[in-house]
Structure formats: C-alpha cells, structure tokens
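This part shows subunit A:
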Amino acid sequence: APAAAPAAQATAAPAASAEVDCTKADSFCVGLVTDVGKVDDKSFNQSAYEGLKKAEKELGATIKYIETTDSKDYGKNIATFAENGYKVIVTVGFALGEATIAAAKQYPDVKFIGVDQSQTDVIPNLSGIIFDEDKSGYLAGVLAGLMTKSNKVGGVFATDTIPPVWRFGEGYRAGVKSVNDKAEINIVYHNDVGLDKTFVDPEWGKTTANSMMDKGVDVIFSAGGKTGNGGLIAVAGKSTADKPIYAIGVDADQYYSVPEAQKVLLSSAMKDITPAVFDNIKAVKDGTYKGGNFVGPVFLAPFHDLDSAVSADIKAKLDEVSKGLKDGSIKTNVAPTKPG
Partner candidate 1 sequence: MDTVLEVKGITKKFPGVLANDHVDFNLRKGEIHALLGENGAGKSTLMNIIYGLTSPDDGEILINGKATHFHSPKDAIACGIGMVHQHFMLVPVFTVAENIMLGSEKLRNGVLDIVQVNKDLKELSTQYGLEIDPTSLVHDLPVGIQQRVEIIKALYRKAEILILDEPTAVLTPQEVEDLFIIIRKLVDQGISVIFITHKLKEVLSIADRITVMRGGKVIATDDPKQTNEQALASQMVGRTVILKVDKTPAKPGDVVLSVKDLHVQDDRKIETVRGVSFEVRKGEILGIAGVQGNGQTELAEAMTGLRHAISGEIRIQDQNVFNHPPRDLVEKGMGHIPEDRQKHGFVMQYPISDNLVLCSYYVSPFCRRGVLQNSAIGTNAENLIKRFDIRTPSPYVPTSKLSGGNQQKVIVARELSRNIKFLVANQPTRGLDVGSIEYIHHEIVQMRDEGIGVVLISAELDEIMALSDRIAVMYHGEIVAILPADKVTREELGLMMAGSLKPEVSTI
Partner candidate 2 sequence: MDLKRSIFITIIVAFLYSIVILIGKDTTQPLIILTSMIATTISVATPLTLGALCGTFCERSGVTNIGIEGMMLSAAFFGWLTSIYLNTIYHVTPLPSLLIGVFVAILTGGLLGLLHAWLSVTFKVDQIISGTVINILATGVTGFLNRQLFFEKGSIFGGNVPHAPGTLPIIAIPGLSQIPVFGKVFEQQPIAWTAIILVFVANFVLFRTRWGLRTRAVGEHPRAADTVGINVSFMRYINVIIGGCLAGLGGAYFTLESVPSFEPLMTNGRGFISLAAMIFGNWTPLGAWAAALVFGAAQAFQINLQFFRDLIPPQWAFLQQSYIVGLTPYILTMIILAGLIGRTTSPAADGTPYEK
C-alpha cells in the first residue's frame, strides 16, 4: 500500500514528544480538546490546532490533542490534560463552554483558552476567543449586494442552530439590504441532517448552490466548513467568462484552502482562529495572558485574482463600512443566536 511509506513517519513526532514530562516546571505543554468534530475537520477544530502547531514550531511547545467522541466526555478529556501537568488547554467550540468554565475553576493554575466561548463573567485563567461573525457576514453582504448584476444573491450555510453560522447568515442578509434593498436574497441553511453532518456535507452545498445559480443568482456566500466549500466549488463549475458568477468564502482566506474556486473567489469573510489561538498561547508564555473575552479581528480577505473585477468605489464603500462596524456607528442588529 502506498500509505505505508509516508504514514510510517506520521505519528513518529508526537510519539517522541510523549517523552516530555509536562509536570516539570521547564516544560511548556499545550493540549487541545475538540468538540465532537475531528481535529482534521478542515474547519474550526483544525484551525485551532494549526495555532498549536505554530506554537510548537515557534515557542517550542509540546502539543497534543484529544478528540471527543461523545459530549459526556468533555470534562474527562480536559481533566486528562490538566492532571498530566499541561500548562495550557485549548477547548474548541461553544459546546465545551460550560465544561471549560468548570475545569478552569477546578484547575486554577492551568490556563484555558476557549474558542467560540463568550465569557459573561471573567475568570482569570480562562480567555474566550470570540468573533463578531455578524460583522464579517455584513461585510460579505455589502460586497455581494454591490457586485450582483442579476440582483439575485445567495447564501449557502450550515445549520442555523450553530450561533456563529446564524450570525454569518443574518449579518450577510443585513449587509446586502444595507446597500441594495431591491436585491433578492436567497439564504439556505443545511438543517436537515444531524449537527455532525451539517459542516461536512459538501455534496449538499454543491447541489444547493447549483440550484441557486440555475435561478439566476450570481453571487454566493458559502459558509459552513466543507458544506460551504461544496458551494464554492459549484460556483467555479458554473461560472463562465461572459456570465461570471462570484463566490465568497468564510473563516480563513479560502483562496488557499479551496484552490478549485480561485478563479471565482471574490473574497472570504474572515474569522481567523489560528492566529488568535496562537497569540493567546504566546501570551501565556510571555506572561501577558489575561482572562475574559478575546475578540478576534473582523475583515475581508484580499480579492486576489478578482481584484480588477471589484471597482474602486466598491472598495471605498467596504472600507467605510468596516470602519463603521469597528467604531460601532454601523449596527448589524443580528441577535446572537436564532430566536427559538
């Protein structure tokens, strides 16, 4: 099997690092606990883990992850790191929010970093990394609203029961409306499968995006892990020189993560977890770490190949809006979660 050769060295590195004794003071061990998504989900679990890898490379940290297979194991998995002397524990996803708070109180001298976990009251050894997805979505909406020729824009999203997804989607809606109230906005959430499938169903994303383009939609914001990527790929497949269709990605600059879509990818609504996680780990190392919420930056990724397609005044408008969003003069008026 071709797998043999490459895989041979695969786990070698971590196996080796198992030697390090994290209980020693001079060690700097960082552990990551995923929610039920896998650490290679090419979505936020992985982005967070990339942050750890960066820490390993640049801060010489010893890193390990534990994947949760059932929500009832959250506490146990966090404890496994804490009790083995890990200095920093990163927990990914709002689902781990309560378990993380509990652990932070139980292990006061371990530093916790909770991705997508908004902190209502400050715990000194727990920092929650959060993003204003609605603002990123709003920016994407403005861009879409200004770019569309057919006045039909679309959005392909994972399930709206996940608050960040909901905020992306509704922020997008608001953004489009703000610049183009005649535009017809078609937003489809992937609600008909289990939570574990909703982010990893590219085939659905593609099917949905196709059915939108069939109806004349010419800009699609596709957000939701691999499900979203399916949408981007669909656009790349349908767009033609004389009738161009544009796609907008999400989370990281998807120009790199979905090369198939490069020629149609206008931009990506950034929610850049990797640097945020890294910065927090680094803060621990430097002793600048502090508890409470850590709000990640909001911005759009560069236009790359399509830079010429975006007119100067659209770019101007985008800058104006993002300023507005930062200083609060522009409100997205999106509820933090979908009203029940």
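How were these picked? Simply put, all candidates are chains of the complex that A comes from, given by their letters.
What we mean here is this: a contact is a pair of C-beta atoms (placed from the backbone, for glycine too) under 8 Å apart; a residue touches a chain by one contact, two chains touch by 3 or more; residues count from 1.
Keep in mind the model is a prediction, meaning the values are calculated, not measured.
Evaluated over the candidates 1 or 2, subunit A touches in this complex the candidate numbered 2. Residues 2-3, 5-7, 9-14, 38-40, 42, 46, 53, 184, 186-189, 191-193, 196-197, 200-203, 205-208, 210-212, 214-216, 226, 229-230, 233, 237, 259-260 of subunit A are the ones touching candidate 2 in the complex.
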